[in-house]
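Here the complex is missing one protein chain, while the rest keep their positions.
Chain nomenclature is as follows: A and B, assigned in order of appearance, with residue numbering initiated at 1 for each chain independently.
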Amino acid sequence: MLELVLRKQEVLEENWVVKVIPKLVDEILKNYEKYDSLNYLEGKDLPSTDIVIDVLEHLLTILFPGYYGKRQIIISDIRSFLNNTLNLITDKFVGEIDKSLKYICRKIETCPEDVCIRRSQLVVKEFLEQLPTIRAYLKGDIQAAFDGDPAARSTEEVILSYPCVLAIATYRIAHELYIRGIPIIPRIMSEYAHSKTGIDIHPGAKIGKNFFIDHGTGVVIGETAEIGDDVKLYQGVTLGALSFTKDEKGRISKGGKRHPAIGNNVIIYSGATILGGETFIGDAAVVGGNVWITTSIPSNTQVTIIPPKLRYKNINDHKRNADQNKRYDTP
Amino acid sequence: MLELVLRKQEVLEENWVVKVIPKLVDEILKNYEKYDSLNYLEGKDLPSTDIVIDVLEHLLTILFPGYYGKRQIIISDIRSFLNNTLNLITDKFVGEIDKSLKYICRKIETCPEDVCIRRSQLVVKEFLEQLPTIRAYLKGDIQAAFDGDPAARSTEEVILSYPCVLAIATYRIAHELYIRGIPIIPRIMSEYAHSKTGIDIHPGAKIGKNFFIDHGTGVVIGETAEIGDDVKLYQGVTLGALSFTKDEKGRISKGGKRHPAIGNNVIIYSGATILGGETFIGDAAVVGGNVWITTSIPSNTQVTIIPPKLRYKNINDHKRNADQNKRYDTP
Partner (left out) sequence: MLELVLRKQEVLEENWVVKVIPKLVDEILKNYEKYDSLNYLEGKDLPSTDIVIDVLEHLLTILFPGYYGKRQIIISDIRSFLNNTLNLITDKFVGEIDKSLKYICRKIETCPEDVCIRRSQLVVKEFLEQLPTIRAYLKGDIQAAFDGDPAARSTEEVILSYPCVLAIATYRIAHELYIRGIPIIPRIMSEYAHSKTGIDIHPGAKIGKNFFIDHGTGVVIGETAEIGDDVKLYQGVTLGALSFTKDEKGRISKGGKRHPAIGNNVIIYSGATILGGETFIGDAAVVGGNVWITTSIPSNTQVTIIPPKLRYKNINDHKRNADQNKRYDTP
């Protein structure tokens, strides 16, 4: 690298910035016209990721009061806390959902002017009324985590330090929006949880009661996956698509059932990959680690790989021995 | 989705918010009573994730002064920087640890009133006195990263841009709390590092000197794992449990040695899975990528999978060729 630093000794003029930037601005503006799908100027019909995530965090505060958000919620204030937070959520959410719907509506010309805002209000109302049900599901999910992990010492520890809690709570919120036809916003939410936890659950998936994902990094659950009750997954599990149908131009068709269905009371160990819209894993099945499945598994069946034979080799080479000489100045 | 937007044309009343929210507040309050394990009202006996992470970040600033936290630390100010930071940490830490202990103590009735705060002070004192030792370990870890990765150009680059630095430093801090019986707080810390790095090290694991994890995403190191000196792991390595013992009601038993032990000077390549509390990987062993091991490996042994046979197929289908037609307007 030193050569690079020392090599090019071209010197810029004192006032290079003043000369270079205006020219660059012109070029970038031309570029904005040429590749206009990467701009969103004016931006009035696009939901804001910041506001969507803010709403999500307020929803988590309502779902887990005292755990998420401001720690101290005093019982005597709980009613006003709920009132304020729900009003704030309603206000922001109606606005963002309206924008996300208008973004679709632009594509049809005959859309009556106020259909988006009315639909948005209706969705927010319906969604908020689902909060008690979502909470009932989460209660089961957290109990499943506590029951399913020997390292879990308390449900408090689960809520405060298990990544599946954020991933599943966000999924259960986003799914309620997804099934009501809201575009983009559910995916902004799921990607937020993915970024924080490494768990990628598409809001379109259908997931039953008492769902637990241990560790979770690398888990992928596709849009049309279906998961029954009392299912436990470990890190690196993929419920994915097997192949895509393409149209005559070689373009992948959108939509269609592409991901597997998982029965009740199934355990899927780390690194297992289950693919295909026709694949069904029967009730009480156990799928071993690293298994790669593209066909269905009957109920009450344990499926494991016959592990690839291992090759053992005695190593006694000088390089490794050299490594063993303690070179480090350690405690 | 358009159909959904246009279909339901129910119109809410002007003042729907005023009508809906109070009813919802009542329902959520009932729900809080029903599923009270998801609430933490008053919250006085639960550590705050925000404060715990704040303390962690101050500790990292002390361990890597000038790298973490405010960049500029001037040598003439270093003594007052340390004094202030240590006082701040002590204050917050004693409070949070006290809360985490009270949370346990509630379960016994005879606990004398001030046992938690006294124990908390003692733990913080002992913990802070470990900081020089932790730093000595980290010095070895960083040197191991520099020595172990051909892409590393300097130890500065390692400290500033290798995820294992945050993961291992956080582990070494959290472990000191774990072995002193502090609940929840070590797991909040380890999950913070997991979220940032994709590396999930349980604070209960025992890890020796000069530890390096390259890339790291998807690494899982379980609560009772033991790792010797001079060990190197790659991304996606799991040191996990093989199976759980269950009680007569089918509930998983808590505790017990469940995770493997790794000797000194071992290399474990990406995606390898090593399971079970009886599994021991001997000194100077090399575990190949994707290997799945549930039994012990002797010292000085390289173990690799005999790779599954590959199936080659000539593909020349029209869809893929169609894909090759440049459809994109690219540079």
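The rule we apply is simple: a contact is a pair of C-beta atoms (placed from the backbone, for glycine too) under 8 Å apart; a residue touches a chain by one contact, two chains touch by 3 or more.
In this text the structure is predicted, and so the values were computed from the model without any measurement.
Check A:220, A:233, A:261 or A:281 against the missing chain and you find that the one touching it is A:220. Note on the undisplayed chain: of the listed residues B:27, B:45, B:149 or B:283, the one touching it is B:149. The missing chain lies against chain A, touching residues 1-6, 8-12, 16-17, 20-22, 24-25, 27-32, 34-35, 37-43, 46-50, 103, 133, 136-137, 139-140, 143-144, 147, 153, 183-184, 187-188, 190-191, 194-195, 198, 200, 202, 204, 209-210, 217-218, 220, 222-223, 230, 236, 238, 240-241, 244, 251-256, 258, 264-265, 271, 273, 275, 284, 286, 290-293, 297, 300-308, 318-323, 325, 329.
Hidden from this view is one chain, which touches chain B at 1, 35, 62-67, 71-75, 78-79, 82-83, 86-87, 90, 101, 104-105, 107-108, 111, 115-116, 118-119, 121-122, 125, 128-129, 131-132, 135-136, 138-139, 142-143, 147-157, 159-163, 180-181, 183, 196-198, 215, 217-218, 235-236, 246, 249-250, 270-271, 289-290, 305, 307-316, 320, 323-324, 327-331.
Simple rule for what comes next: only the chains that are shown with their structure count from here on.
The geometric centre of chain A is 19 Å away from that of chain B, both derived from CA atoms.
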